[in-house]
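Only one protein chain is missing; all other protein chains are in place.
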């Protein structure tokens, strides 16, 4: 598409050569043919070094550019709009059941549902209207998937799993696997035994939840593991049995929440953080990256870091300890010298 | 089911209204229609606030309840028994090979084996009597799966993998992927090369092992990566090539063990902990959550925490360092004041 045409669509003003644009990209990664954007004079150097063929800049920008410029009031938003133009359309998932899917006769499939190749839907499962179940998915007995929920390829839902409407479940997600529970001990003869505790509950996912690739959420021992509405879970997250996430929370990549813990509304668990079992995190609390929380957080501290987790202030002081100690060392040396 | 009927089955005594019970759940998550349980007067408030329709309580309980009560000698055990009554039966996996499975003619399938839809079993593989291989599983050439082992959907076993009997392998487990091994260096002309080291060994899993969803265990470079009998592995765990886990150990979610390390009998590696390569963890040692172990542990310390890992006592002292240092600071201030 010509830059002039793009400027017209985006409501911007073209300056410079009317180049051909074929894609969008950040200032640093852009290649010739790309449109990029900058909203901030902080990034003057990046603009000057970009290999993009055109760049979206705000009206007040006066630092020049090495390529064609399209002036728009909101470069960030304009670039998203342009990206939508260049992105291939999302793959169409037309209603219908692929002939190579295996759907149990007793499964209830709603109106306008897409079911992909090599997908298995077992008996008694219910798929809501307009849901998309892509290829190679496994949906176990008695599962319920809400209307308009999109399940990407190679997801598994063990028996009894419930998913609300308008959810997005990415590739490789595992819902309803057995929770980790064993009784250990010694028999009268002194030999060790390890005995599995049956995991009889289910996983229930609320409306509007998104779950990232290869994340695992275990079924409850008794009752249900619950992920409340609008919770957004990233990739490779682990959620143990009987965990309750009330809703509107985020769990970032590779974080983990152990069994029976409750995460309040509007919490954010950052990447690689770990939350122990059988505790409560109050509404709105954030657990920083790689933090380890082993005791309930009542919300009096809004953001915790470190392991054991503490306030940012305490974590900052701990980080500075070597410096503090070095100063003390010098002080003592001085005191000793004076004493001589 | 009526509460009175349930009381009869559980050998308990009904007090209050003969309500209808449809499920089980913890005190806090229970909804009307649920049976819950409490064994301990510590949780009086939870009992008082529960929305369960009935609660299992021990004979000596004298704090009342907001709902029907069933008195039993062991509420925990009784609730598990009740949960079994309400849980839908486990999906039946009748013996037989699904017509949409691809099983090599040279594969040896035992008696009473179930093989699900879209599963691939390659040549020379052997499946023991009574094993359940669910849908969409991949079992590579020459693999051996022991009797009564249950493999859930979408597991992959690369060629040569051996699994014992009575194992449970959850969805998305990857056994026998190549270990991570490369030779790096510079050629005579100064250019960099990175060369793959062939991973020629296998993975061998002992009897009674359980492996959680999306866990990965790599094949050996030479010989075998070995997971000994009765080891219980949680979700998203990584086990490197040539690791040896002797047996009867637990590895909790998102922990990792690097190549060629040996984990003794009866060890417990807690969540998100990491164990370096080429070391030994003695029998019975526990590695705490998020700990990082880079040197062999001979068992003289039974539980380690932190990174680098240390005893709980040392870890505790380290945790208290800011306080200790603050006290020293005050001491020095006082000394200085006195010196003036």
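Note that the chains are named A and B in the order they appear, and that numbering of residues resets to 1 at the start of each chain.
Here is the rule we use: a contact is a pair of C-beta atoms (placed from the backbone, for glycine too) under 8 Å apart; a residue touches a chain by one contact, two chains touch by 3 or more.
As the structure is a computational prediction, the values presented were derived from the model and not from experiment.
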Option touching the unshown chain, where B:258, B:282 or B:304 are the choices: B:258
Residue among B:12, B:75, B:160 or B:247 touching the omitted chain: B:160
Contact partner of the left-out chain, one of B:53, B:214 or B:286: B:214
Hidden partner chain, touching residue among B:61, B:152 or B:226: B:226
Contact partner of the left-out chain, one of B:16, B:58, B:110 or B:177: B:177
Of B:26, B:75, B:140 or B:247, the residue in touch with the unshown chain: B:140
Touching residues on chain A - with respect to the absent chain: 23-26, 28-30, 34, 79-80, 83-84, 86-88, 90-91, 98, 100, 116-118, 134-136, 152-154, 168, 170-172, 208, 210, 212-214, 230, 232, 234-236, 248, 250, 252-254, 266, 271-272, 289-290, 319, 321-322, 325, 328-329, 332, 335-336, 339
Touching residues on chain B - with respect to the absent chain: 100, 102, 118, 120, 122, 136, 138, 140-142, 154, 156, 158-160, 172, 174, 177-178, 180, 182, 192, 194, 196-198, 200-201, 214, 216, 218, 222-224, 226, 236, 238, 240, 242, 244, 254, 256, 258, 260, 262, 272, 274, 276, 290, 292, 294, 307-308, 314, 317-318, 321, 324-325, 328, 331-332, 335, 338-339
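Rule of thumb we're sticking to: only the chains that are shown with their structure count from here on.
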Separation of chain A from chain B, taking each centre as the mean of its C-alpha atoms, in whole Å: 23
